[in-house]
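One structure is given below, encoded as structure tokens.
Complex shown without one protein chain; remaining protein chains in place.
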Amino acid sequence: MDLEVESDDFVGWTGRPIKCEINVLSKPEGSCIFSQGGTVVMAALYGPHEIKHGKIQTEETPAFQMSYRSKKGPPSNESRSLEELIKTACESVVFTRTFARHELTLVVQEMQNCGGILSCAINAGCLAMINSGVDMQHLVLAVTACLTNDNRIVVDPDESQLKSAKMSMEVAFDSELFNVIMVNSQGTSSVEEYQNTIGKCRESARILKEYFKSVVKKYAEALL
Amino acid sequence: MRDTIFAKCDSEFVAAAIKKKKRLDGRRFDELRSIELHFGSDFGCAYVTLGETKVLAQISCELSEPRNVRKNEGNLFVNVEIHDMVCGVFETGHHAHLAVHTNRLIEKCIKDSRCVDLEALCIVSEEQAWEIRVDVSVLNYDGNLVTCCSLAALAALAHFKTPHVTIENSEIRIDSIKEHEPEPLSLHHYPILVAFAIFGENDDILLDPTELEEKVCESELVIGMNSFNELCGMHFSGRTTSNRLLIVNASRQASLVAGELVKLVKTKLEIDNETRRKNRGKSEGLVSAIHTDRILSASQDRSTLRVTQREIEETARSFLEDRQKMKVSEVESDSTQIPEPSEDMDTEEMRPVFRKDQKRGVEVPPMSSFGQDWAPSGNRNAWTLPNATLSDAESDDDEDDVDFVKTITDEDRIIDRIELNDSEEEHDTIVLQPKELK
Amino acid sequence: MDLAAEPCFNQPEEVCKKINPKKYLKDHLSQGVRPKDNRRLFSYRSVVGNVNFIKNCCGSSIVKIGSTTVICGIKNEVTSPSKRFQNKGLLDIDCKLSDHCNVSLNHKNRVVLLKQCVSLLQKLFIGLKIVDLESLCIAKGELVWLLKADIVCLDYDGGFWDAAVMALHLALSSTKLPVIEYSPENERFVLQENTLVDLPVGKFPLATSFGVFQDFVFTDPSFEEEQLCSSFFVVVVQDNAVKITQKRGGYPISDVKLMECINVAASRYKIMEDVIRAILENR
């Protein structure tokens, strides 16, 4: 669904154009391909399946497995840290108590990386979960923002802006009260600038929520 | 989700259909599924969809010492990655076999057929040479992984450009894309693997088998052909066959298909260079792979066999109505195979047994549809956007699908009231919400 | 001496703690007090530090936050630099929990805890240029210092990240490297005798980790509290500039609480800077 061409309630979105398609793959329960500007990510959620033999489900073993696969060669440290961040963001969303001795597996494949891959991956993961119909407490909406040297807040920057930015931040909000689930920021910024950036991220998250709703509406209509 | 187990009646059903020269998804025997090829924004990235099988290939290069076996040659490394969830987590045997098998075949097709000119990769012999790494990651598997992977790898190799290297007094400097135009890889020829499934006594050769056909077929034949009709690899596994002609027919078909696929790669490459020339080397890349104008419902365009209980009743009901209306007895014979069209399906005038239903996952094409030539997948029977003109059949059943669901209050969440004797005070047991326990 | 080790159930408090630790912690937090040493929600444990007490390391430090003791030792070696960054020295940071510490930490989250801590330290000290790697360069392209920093936790009682950042900064700012020059006559590098030069290090980054438990947020969680927290919110501050903030999933916290934490961390920076200066002074 093309974003900026759609109806007016996305007019506030200052980030890169978003396109997404749901239910792309046949094997997984829920899948989606999601693109923000040049960054394209494909997420596939394999529904509650039995835990592979050998791994008994104790209290701590999370019922949510996550694997982020970069497209270039062996997994590097960076892709492993990305994997952890996505896992923590998406894990708090799913009602894992409902299926005993089963687990969900979310596979995110990096198709094209032009900056802001973390928030793109989290949004794709959320859409895949919606598509798979697993029961979720709330949606997770991720936004990347950066503070340029002349203290301008840019939402959803691309690679070049990210490199030259003073501070970059990735925030994941929940869709009810827009509380912060995950925040990961680096670079120098004063406390007020930090507060403004988070405020700006929250607004664009609200718009993103509208976009998610419209995608689901369109998909539901087509399905009936 | 467990791997889809194919029941015995499935396989018999497929074999019977094949005997009648029909394939479940309506394709002719010598027909490929729909192919989409997209190039990424960075060089050397290709995304291929062959029906439901989706593969992404990415090439990356690194400066390193050449192997001491071949001093003045670069190095090529091919690796096919299949996530264990893609083809069923419990089919450990199958999964390992599939990954190893595909890996071996792709390596034979790309590396051993020496399609990449390795001498050109060498910069300073014995010291520095390019090491090309081909990473193929499988996104979705629905049969015929071999053609998909080899096509993706080949397209990525053709699309890849190594950065320009300047050498000043034995010190090697890699120039960024801005200073020097990167140079493409030099490819001798364009090999492609074409897979066939062989069925039955009279050895029907099925091109581009789906997962179901692959599981059910007696033997598999993979033929590596390049665009100059040279054979560069063959793999035959399964039941032995004495019919020598089979291999000859198959390779003739393979050369046709290979030529067609290479033409596709070249045209797509041309389009990509065109877009890059237009906007200064930048291209939208894989974003174009996202079709926002369609939504695949169960994303099984040709899932003739995946019929849910509800559909069977409805189709049966509408089938009975048609029969009462016509009061004709000759339709009696095929009432047993409800989803499968009747035998005399070649005759044109046979009016459609079932209403071609847009909405449901099941695509039960009417007889006449076989004549048409095959339209690319996903468009014909996928659901168009709501704003497109909807036939009246769907509009009537929109109202009754939203029915009032009882709201659950705290009251009926209480399991039971425990009547304690008067010595202890009254206790209500309330079921705790999972959120409070977090 | 840890009397609570034996499961003595005579005190009612012990019984409640064993049966439902979450409720035990929740009641304490709702009163605005912490279970073990009844600190306030936003109060800290005492910080003790010492520098340069290991002779054969070029820089070393020990930091004790409450009863969490962390030792950092830095050894110096000489190697050839990487091809891409010819004039940059190398700094290898490694964290380790000695078998000495709390045995009940199950192995898995010990490994994850260390990996995340190492990546935070790398991001902070190398990414945000607190240690200037160019100053580690002896001869461009040929010879460069490699500093091996090992952070070992002797006694684990929560707050490992704060102690690790402080220990590494103290160790780095107390390192002394000999001067190495190229002597043309015997065309090899020569180490000048007893000429020890301090390593230039940026300002002190203060890391404070907040425990998030249901909707309570409190600073400097001890080991018991840490086990019950659903996630942690780490803020690294350098004289009221926010350097790094990390919150990895878990219970979502509201925006107001987030900013409250950051202000608390920023306000504490002044005091901690004097503490650090005092420690470095009396070496």
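Quick notes on this structure:
Think of it as A, B and C in the order they're written, each chain with its own count starting at 1.
Quick note on the criterion: contacts are C-beta pairs under 8 Å (C-beta built on N, C-alpha and C of every residue); 3 or more make two chains touch, one makes a residue touch a chain.
Basically, contacts and distances are computed from a predicted model.
Between the listed names "Cell division control protein 45-like", "3' exoribonuclease family, domain 1", "Mediator of RNA polymerase II transcription subunit 8" or "NADH dehydrogenase [ubiquinone] iron-sulfur protein 4, mitochondrial", the UniProt record for the complex's undisplayed chain reads "3' exoribonuclease family, domain 1".
Partners of the chain left out, restricted to shown chains and counted across the full complex, are A, C. Summary of contacts with the chain left out: across C:Asn20, C:Asn38 or C:Ser82, the touching residue is C:Ser82.
On the side of chain C, touch with the chain left out of the figure occurs at residues 1-2, 5, 53-57, 60, 67, 69, 71, 73-79, 81-82, 84-85, 88, 90-92, 94, 96, 98-103, 122-123, 126-128, 143, 146, 148, 150, 152, 154-157, 180, 183, 186, 188-193, 223. One chain is missing from the display, and on chain A it is touched by residues 76-78, 162-168, 186-187.
Heads up, the rule we're going with is that only the chains that are shown with their structure count from here on.
If you compare A-B with A-C, the chain pair joined by more contacting C-beta pairs is A-B.
Relative to the centroid of every protein C-alpha atom shown, the closest chain centre, again from C-alpha atoms, is found for A. Each chain gets a centre from the mean of its Cα atoms; the one farthest from the centre of chain A is C. Mean C-alpha positions place chain B and chain C at a centre distance of 49 Å. One finds 25 Å separating the Cα centroids of chain A and chain B. For the pair chain A and chain C, the distance between C-alpha centroids works out to 30 Å. For chain B, residues touching at least two other chains: there are none.
Chain A has no residue in contact with two or more other chains.
Residues of chain A that touch chain C in their complex: 60, 77, 81, 84-85, 87-89, 91-92, 167, 169, 173-174, 177-191, 194-195, 198-199, 202. Residue ranges on chain A touching chain B, taken from their complex, read 1-2, 19-29, 33, 35, 38, 40, 42, 44, 46-47, 49-50, 52, 67, 69, 71-73, 95, 97, 105, 107, 109, 111-112, 114, 137, 218-219, 221-224.
Of all the residues in chain C, the ones that touch chain A in their complex are 106, 108-109, 112, 116, 119, 123, 127-128, 231, 233, 238, 240-255, 258-259, 262-263, 266.
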